Each structure stands twice: as structure tokens, then as C-alpha cells.
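Here is subunit A:
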Amino acid sequence: MAAVEISNIKKSYGDVVALSQISISIPSGAFFTLLGPSGCGKTTLLRTIAGFHQQDSGGISIEGKSIEHVPAHKRDVGMVFQDYAIFPHISVADNVAFGLKQRKAGASEIAERSEKILKMVQLGEYAKRMPHELSGGQQQRVGLARALVINPKVLLMDEPLSNLDAKLRVDLRRELREIQQSMVITTIYVTHDQEEALAMSDIVCVMYGGIIQQAAAPWEIYNNPANRFVASFVGANNFLNTEKTDAGISLPGSSVALPLGQKLANGTKFVAAIRPEDIAVNDNNAGPDAITLEAKVRQVNFTGREMNVAAILPSGEEIEAITHPSEAIVALKPQDDVRFSFPPHKVKLFEPGVTGARLQ
Partner candidate 1 sequence: EGSVVVYSAAPEQLVEALVPLFEEHTGIDVELIRAGSGELMNRLRAESGRPVADVIFSVDGTVIDFSSELFEPYTPTEADAINPALSPSENWVPFTAVVTAFIVNPEALGDAEVPTSWADLAKPEYEGLISMARADQSGSAYIQLANVLQVFDTEEEGWEIYRGIFANSVLSTSSGAVPRFVNDGEQGVGITLEDAALRYKLGDAPVEIVYPSEGTAIAPDGMALVAGAPNADNGRAFIDFMVSKQAQEVVVEVGRRPVRTDVEANEALIPLSEVPDAQYDFAWAADNRDRLMDEWNEILFDLY
Partner candidate 2 sequence: MSSTTLSGPAPRFRLPGFWTCVTIAIAAILAIFLILPITSVFVISFFDARTGEFGLSNYVQVLTRRFYTTALWNTVIIGTLSMIGASLIGIPLAFCTSRFRIKGRAIVATFAVLVLVSPPFIGAYAWIMLFGANGAVTNFFGNFGIQIPSVYGIPGIVAVFSLKFFPYIYLMTESALSTINKSYEDAAENLGCNAFQRFYKVTLPLVFPAVSTGAIICFVLAIADFGTPAILGRGVQTLSTIAYAQYTSEMGGTPTMAVTISMLMIAISMAALLLQRHIMSTRRYASALTNLPVKKSLPMGRSVLVHAFCYGVVFLAMLPSFTVLYTSFLATSGPVFSGGFGLDSYARILRDSPQAIMNSFTFALIAVAAISIASGLISFIVVRRDNAVSGTLDLLLMVPYLIPGIVMAIGFVATFRHPPFDITGTALIIILILFIRRLPYGVRSTTSILRQIKPSIEEAAVNLGASPAKTFATVTVPLMMPGLIVGAMMSFITAINELSSTLILYTARTITMPVLIYVQVINGEFGTAAALSSLLMVSTGICVFIVFWLSDRKEAAFV
């Protein structure tokens, strides 16, 4: 039985449709991430599950029970807030104990469980502190402890790491994942950071415009994007416009045919996507079956592990390659001629439009 079952949820704010026909089934113990750009409806969905507002239609059930008529304060879902929302007027220990007190737990039980959970988030010594005496990352962990201590059936997190700096974010996401795995707690996590989503999740659910674009394991999302939106939002990608002609489909400047079902009509427009890390720069070993495009360098950036070569194709389209750093590539200057090559099977085809469907 799925831990959380969402069926056909709709929600509008006046004219703005925030969610349309959302259906999700989340297996027990999974780390499930809602990923999408700002305004796509992630927070709305999460808050609907928490009960902070009512959906227009559709149902939610947790562990098989519909929660439609359960008010927010009785839903037993834990929530970690983006802005921490640690009560600033009470100590760390009191923050953690807050939910237990509401549940009328005994004093000794409260003390014991609070202590245990604070140790788990490595804040054992901070129990007596006031929230303003903690750093951002520590506050975030208090928020997590406060949500976990009540043994919620589901843990909800709305961009819990987005206010932290880069290094801390990476550390905390590991910790979060470890705690989630050790407690085996079903988690719904909201983020707009694709790297975070890929790195943490069992299932990534990409949303756009209130609609689910794809829900799958990270590897699948990255390597088999269901549509152009997913391909562009998750990881970097080059999109080149092309068209089916009598000769089949190829890219301007190259005669190598792109793989494609032959059923399509002549004149149909497509978008070919190729990930920058799949492109080789000035690769003399590229065989005749590789697609090879000539371009002019716009800028070359060294970023440590990688080199980033941005160039302009004769068509005026911009194309970018990411390669291992090498002295030869570092030496490239703007306006130099450059040759990009990549195997045709790495190219994916989509229908035009932001959410154009995947072909093949």
C-alpha cells in the first residue's frame, strides 16, 4: 500500500490554476521530491497535503485513510519549513517538545524523546540555547528534529536548504538523507534545485505549470527525459532546431542522420537535444559516424574540474560543450574556429514548444 496517495487534485487561486489533475502514489519509506521552477505549484501541493488549504477537488489519503475531513492540526504529518519557523521565543528543547506537549505526552517521555532526536540531528548540547544563538544550518536541524519527534506518518519539507550557503547545503543534504533512511520515513521534499533533487531522491517528480511532467528515479529523469521541459530543467542541454526533409533528419552543417522513427511527415519541425558533456571539442579521433559541427568560440571558461566552451554555430545558434580541462582547450580564444563532435545516439528529439514531447 502506498504511504501517500494523491488522486486528481485540483487547486486554483482565483483565476490562477496552481494545480491541475495531480495524481501521485508514494511508496512507503520513499524519499519523493517535487522539483520544478518557481511558481509551478510545489508549495501549493505540499500545503494541501499538510492541510493548510483545501483542494478544489480530488482526494488525499495517508496510509490508506482519506484525510479530507481531518483539520491541519490533527493530520500527523511533520513539516520542515524553508524559513525554519523555529519559535524564537522558546528554547531549542522547548521547540522540539512543542508537538509532544500538544499530544499530552508525559514529562519524562518528552524529555527522553527530545533528547534522543536532538542527538540524532547532532544538537545534543544545544538544547538550552535560544534559537537566535544558532546558525542557519543548526536552526534547520532544530526544525527537522521538531518535525521528526512526533513520529509523523509523512515528513514534508519545503525547500529546507535553500537559505543556506553552498557548502553547508551539500553537507546537510547528506545528513538529511541519512536520517530519512535510518528512520525509514516517507518523505515529500520540495526543491527547485535539480542537483539536490537528483542527489537525494528515490523518486523525482518534475512539475511545471501545475502539471506533473515526469515522475521517475533520478537516473531515468536525467537520461530519459519524457519531454523537452524535463530535458532542459534537469541538467544542462543544447537545443538545436531542425526539420524532417526527404533526406531524413540531420543537423545543419552535418550530413549524419539522426536516429528516428520514419513515420513522421516531411516538413515537421523538431528540436534536437545534446548534453554539453556528450560533446567532444576538436576531437581528432571522432569517426565518420559522429556528428561534427564547425563553430566559432565565444568564450572559454575554466571552472576547475571542467572546461566550458561556448561557441556560435553558422546558423547563429549557440552551443556549449563541457569537457575535461586540457592545455589545448585553455588556449582557445574567442573567434577561434572550433569543431564539436558527438555520437548520433546521444541526440534526443523533441517536438517544439516548452513541453514538447519526446520522439523515438
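Going forward, a residue touches a chain if its C-beta (ideal position, glycine included) is under 8 Å from a C-beta of that chain, and two chains touch if they have at least 3 such contacts; residues count from 1.
For anyone wondering why these and not others, all candidates are chains of the complex that A comes from, given by their letters.
For clarity, every value in this text was computed on a predicted model and none was experimentally measured.
*Asks:* Quick one: in this complex, who touches subunit A among 1 or 2?
*Replies:* Touching partner of subunit A: 2.
*Asks:* Which residues, counting only subunit A, touch candidate 2 once they are in their complex?
*Replies:* Where subunit A meets candidate 2, its residues are 50, 52, 71-75, 77-79, 81-85, 87-90, 98-99, 102-103, 130, 132, 146-147, 150, 163.
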